[in-house]
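Okay, here's the structure, questions in a sec.
One chain of protein is taken out of this complex; the other chains stay put.
Labels run A and B following the written order; every chain starts at residue 1.
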Amino acid sequence: MTPLPAAAPIIRYGRLLTVLGLLGMAVVYLLALRYTPVEARQGMAQKIFYVHAPAAWGALIAFVLVGVASILYLWLHDPRLDLFAEASAEVGLAFSAVMLTTGPIWGKPIWGTWWTWDARLTLTLFLFLLFLGYLTLRAAVREPVERARFSAVLGIMALVLVPFIHLSVYLFRTLHPQPILLKPSRPSLPPQMLRTLLTSMGVYTLLYLGFVTLRYGIGLRRAARLREVDDA
Amino acid sequence: MPPEAPPLLEARGVTRAFGAQRALRGVDFRLSAGDAVAVAGPNGAGKTTLLRILAGLMRPTSGEVHLTDGRTPRDPLARRRIGLLSHQSFLYDDLTPRENLLFTGRLYGLPDAAARAGRALEEAGLAARADDPVRQLSRGMVQRVAIARALFHDPEILLLDEPFTGLDVPSAARLRGLLAAQRAAGRGLVIVTHHLAEAWGFATHVAVLARGQWARIGPRPDSLEAFLAGYQEMVDA
Partner (left out) sequence: MPEAIRSALAIAGKDLRLEFRTRTALLSAFVFAVLTLLVFNFSRDQSLISTTDLAPSALWITVAFGAVVAMNRAFIIEREQGAFDALLLAPVPRGAIYWGKFLANLAFVGLVEALTLPLFVLFFNVPLGRALPGLLATLVLATIGFVAVGTILSAMVVRTRFAELMLPVLILPFMVPPLIGAVQVTARLLGGRPLTEVLGWLRLLVTYDVVFVTLCTLAFTAVVDE
């Protein structure tokens, strides 16, 4: 059987990254509330953007990595890849939940409605549901190797699905403020806002790494304990 | 097992883990033509797992299984040479015996499936019921159809998982005769069974699997009683 890496140092490392990430989060809050100018049209409510947009980004990273880990698992059959995919899915579920709750909180004062079916919110809702389906499948299959195989197939299918969802929802309707970040010539965000947003995205990436490492370590510890029981 | 004859089937260092649980821990096995190996052992010893790996239904976690030509049982060409009979019938209850056999024939690409099916059903004494849904047949008859299906493609290697379970005396006798004939014809048989007495008559070797490893494997001794007397000790060791 594939030897599993020691869980303890990974958990420690994960905790460190998470603490750093949370500290970074505090910095982002400070930046957003005090040092970034208030947006003319949307007022204070706009500031939730710095928490909302990067959470979607984090959920997307988590999702893509589940897909990549799934492909690698079916190729290499390494159980560590399966444990990583599980960790990434749980973190992705949390991040998409954050995005889905901050969205309405932002939306209500701006658009007067709790929910809109715009492209980005809808896509994140689908990510949330796909994460949920993935984790539900994992919970329903008891044998670990079978569970890893099934999850990997579902993970790959979900990855392939996302472009289709994006395309069909986008064709269907869009209300989201235009992507003011990714214009090729020059971003429409004033430099301070851009800086805060990029900082926030960096922090979310750090948080993702911290959470996933931590969760991966916990998964390793659980798997190692089960092996000990059997060797006895 | 005669050392000169190339083995029909050979397994080396087979391990199978289900997550943390290890069902098989480094099992070696050799099956030659004319061998009939009865495999006994307590529940959970790994017998069914071993059989499924030999049949190519399951991949070992480590170790290898080869047929004479070097192929693994998972290779499509090798699959033709392997047959599996379980205590489950592997039949579709709403189809007739003939339809079940014809379907098997198509799966194995047998050109003369219809004629073969007719012959098999005659030999099994089921010609009269050949076109009634399996659901309507008695257990003994279902077993006969199941055996016909398992042997339909004329496999060299026969793997049997608890084939005597739930059989009445005449059906069990019939199965014994059939298996003895297969062995005499040069097939290799592996019979996982709790009823050693049933298989004793035609078995050439007896093996006992306990906790994922062989407690004993070798030629069949002369006395069943003596063997059974020492069985518990063997398993507990």
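We adopt the following convention: a contact is a pair of C-beta atoms (placed from the backbone, for glycine too) under 8 Å apart; a residue touches a chain by one contact, two chains touch by 3 or more.
Source: prediction; values computed, not measured.
Chemist: Going by the contact rule already stated, which one of B:D93, B:D154 or B:D168 would touch the omitted chain in the full complex?
Modeler: B:D93
Chemist: Which one touches the absent chain: B:A23, B:V37, B:A55 or B:L158?
Modeler: Counting the whole complex, the residue in contact with the absent chain is B:A55.
Chemist: Under the stated touch rule, tell me which residues of chain A contact the chain that is not displayed.
Modeler: So the residues of chain A touching the unseen chain are 74, 126, 129-130, 133, 136-137, 140-141, 145-146, 149-150, 152-154, 156-158, 160-161, 164-165, 167-169, 171-172.
Chemist: Take the complete complex as the reference. Which residues in chain B touch the chain that isn't displayed?
Modeler: So the residues of chain B touching the unseen chain are 52, 55-59, 74, 76-77, 79-80, 82-84, 86, 88-95, 99, 103-104, 106-109, 133, 149.
Definition applied: only the chains that are shown with their structure count from here on.
Chemist: Hey, which residues of chain A end up touching chain B in the complex?
Modeler: 1, 143-145, 223, 226-227, 229-230
Chemist: Which of the residues in chain B come into contact with chain A in the complex?
Modeler: Chain B reaches chain A through residues 15, 17-22, 61-62.
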